[in-house]
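Right, chain A next:
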Amino acid sequence: MLGRGIIKGFFETARNFCGSYYDRARLTTVQYPEVKMAPWENARTFPFLIYDGQDPIAGLRCTACTICAQECPAHCIEIVKATAKRADYLGKMQLQPKVFNIDIAVCMGCGICAEVCPFDSIKMDQIYDLLATVYDRRQTLDSVKTGQVHDQPGENHSLVLQLKDLAKSNDYFRLLHPTEAAAVDEARAEEQRKAQAKKAAATPPVAPATLATPATSAAAASIAPTMPSAK
Partner candidate 1 sequence: MLNEIAFYLIAAVTLACAVAAMALRQLVHCALCAAAAFAGLAMLYLQLDAEFVGFAQLLVYVGAIAILIVFAVLLTRADEIIPGSRQSSPSSLMGIAAALLVLSGIALPVLSSPSLHRLPVTTAAAPVKLIGVELMTRYVLPLEMAGILLTAALLGAVVIAMREEPETKLDPRPPAPRRAETGEVVSLP
Partner candidate 2 sequence: MNALDQIFVSTSHWLTGLTPASVQPLVSMALAIAGLMAVFGTCFAVATICERKILGRMQNRFGPNRVGPFGLFQPLADGVKMLIKEDIVPFSADHAVHFLAPLALTVPVWLAFAVLPFGRNMSAIDLDAGILFFFAIGSASELAVFMAGWSSQNKYALLGAMRAIAQMISYEVPLVLASIPVLMAAGSLSLPAIVQAQNGAVMGGLPRWNVFTPWGLAGFGLFMIAAAAESNRCPFDLPEGESELIAGFLTEYSGFKYALFFLGEYLGLFAVTGLAVTLFLGGWQAPAAALEWLPSWCWFAVKFSALIFLFIWVRATLPRLRLDQLLNFAWKFLVPLALVNLVVAVVWWQSGAWRFPGALELRWLFGAGLLAGPYLWLGRALKGGKPAPHQYRYAE
């Protein structure tokens, strides 16, 4: 019958109108900036550096290998190596970056730096509403309680982020990308276990003979074939 579709349309809009007052599904607006939608896990904007533990300098994973700076298509990463070495999570002595600048005005968010980093130290951040004012940066970082202190007077307000702006804790990374962080943490824990096991197998056991049970030697023997021959 002529007009049936129109009547159905009227019912639909009437339902929308009445429903928008009590049903969340009928009013899908998110009133930015009072309310912000959380980005998807794979969303990315520009990179940040990860540190383990509490100290951003001592726990920094970055070893200043400069692979990310070389691979970056936009050449927005500037790295200057420091001279002093320190031990990383596996016990190996690594360099540290003295200067690590990323020009996020140039950065195009491709994520190649995060892909090529061998140390899982540079990952993609999800800040999408960064403005070069203290007020807004305070607000954008407010949503994640990381214990970071980035918004002190005299902080960097330009779009060239420096090491102190880029270094964020692993908890932040876990919050942003849970799946990826879990995988990275598991891989690092696994490597740490292997490294410790290797160290334990390399040094002769000083423990008393009562403790050298066949199970322990069998465990050591089972681990031995899987150890990489990287001597």
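In this text, a residue touches a chain if its C-beta (ideal position, glycine included) is under 8 Å from a C-beta of that chain, and two chains touch if they have at least 3 such contacts; residues count from 1.
How these were chosen: all candidates are chains of the complex that A comes from, given by their letters.
None of these values were measured; they are calculated from a predicted model.
> Which candidate among 1 or 2 is in contact with chain A in the complex shown?
2
> Using the touch definition from the top, list the residues of chain A that touch candidate 2 in their complex.
1-3, 6, 9-10, 12-14, 16-17, 20-21, 26-29, 31
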